[in-house]
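Here the complex is missing one protein chain, while the rest keep their positions.
Letters are used for the chains, namely A, B and C, taken in the order the chains are written, and counting of residues starts over at 1 for each.
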Amino acid sequence: MAHIRIEYFAVLREHVGRAGEELHTSAATVGELYAELDGRYAFPALGQVKVAVNDEFRDWSTPLRDGDLVVFIPPVAGG
Amino acid sequence: MAHIRIEYFAVLREHVGRAGEELHTSAATVGELYAELDGRYAFPALGQVKVAVNDEFRDWSTPLRDGDLVVFIPPVAGG
Amino acid sequence: MSHFAFSREPFTPERYRALVTDPVAGGYASFEGWVRNHNDGRGVQRLEYEGYEALGLKEGERVVAEAFERFPIARAHCVHRLGLLEIGDLAVWVGVTAAHRDAAFAACRYIIDEVKTRVPIWKKEHYAAGDSGWINCEVRAADAPAGSAPR
Partner (left out) sequence: MSHFAFSREPFTPERYRALVTDPVAGGYASFEGWVRNHNDGRGVQRLEYEGYEALGLKEGERVVAEAFERFPIARAHCVHRLGLLEIGDLAVWVGVTAAHRDAAFAACRYIIDEVKTRVPIWKKEHYAAGDSGWINCEVRAADAPAGSAPR
């Protein structure tokens, strides 16, 4: 079990109803974490979602460690 | 004989020593006029010189008419 | 030195122009994105940019660093607005100086293109009809890259 922090932005922040949360998870990777939270919150269908761990883009296979900050990144729209 | 006006710009203005002049010429075309004035002033060697008659670009074969304003256009360097 | 910034307040390019002024570089190319009163056939009343700033600053810096690697430019900077924007507000500014305009144009174009697709910024449009939506997520989601289910 890892104790991690999640921040939600934009469409995910509005969908979940808060900007972040801390949680204990048995997910081994950030991909498994996404699946776990999708089961809980039923995330909206989105295009290619990316993920950042501790403020860097990472693969979905990245292992979760205690204290990680995880951010799911829905399709961006700057400019 | 056509009575015409010439304006000189930039390197030609400095070379001739004035911004313009009126003259009577027997030159039939603006090309012949250039040759006539080159004979008088010995214009400096320049790249591709263009010519305007009455504030429009014209061919060197353009016939001269009374009252024309002729401008020789040395290589430009805007920007 | 930082080459990418977020601005939570309205800003003008003049405020940042000094960052790219350079006596050895005579060519300055810039791009500005302004909030339009319509998009994709719908009337827009205002919009909202939300950014993941910690990662956005890093990714923005990387984009500008790549522009320096690819093109012979003197200076470059990009600023992106966050928060609530009104019609006509400046959303993003890119300024690049170079000795030659080829490089200035190419780098300016590179930076805006990459910033738009890589920096974690999200845009929510508020429509004249009263509804609103996150662009590329709820609105025009088909324009976003095809979904890849995380595993």
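Couple of notes before you dig in:
Simple rule for what comes next: a residue touches a chain if its C-beta (ideal position, glycine included) is under 8 Å from a C-beta of that chain, and two chains touch if they have at least 3 such contacts.
All values reported here derive from a predicted model rather than from experimental measurement.
For the chain that does not appear, the touching partners among the shown chains are B, C.
Among C:4, C:31 or C:134, the one in contact with the hidden chain is C:31.
Listed here are the chain B residues that touch the chain not shown: 7, 9-11, 13-14, 29-31, 34-35, 44-49, 51-52, 55-57, 60-61, 71, 73-79.
Across the interface with the omitted chain, chain C contributes residues 14, 21, 23-38, 87-88, 91, 99, 101, 104-105, 108-109, 112.
The definition used in the following text is that only the chains that are shown with their structure count from here on.
Put simply, the C-alpha centre of chain A and that of chain C have 24 angstrom between them. Centres computed as Cα averages put chain B at a distance of 50 Å from chain C. Rounded to a whole number, the gap between the C-alpha centres of chain A and chain B is 74 angstrom. The set of chain C residues touching two or more other chains is empty.
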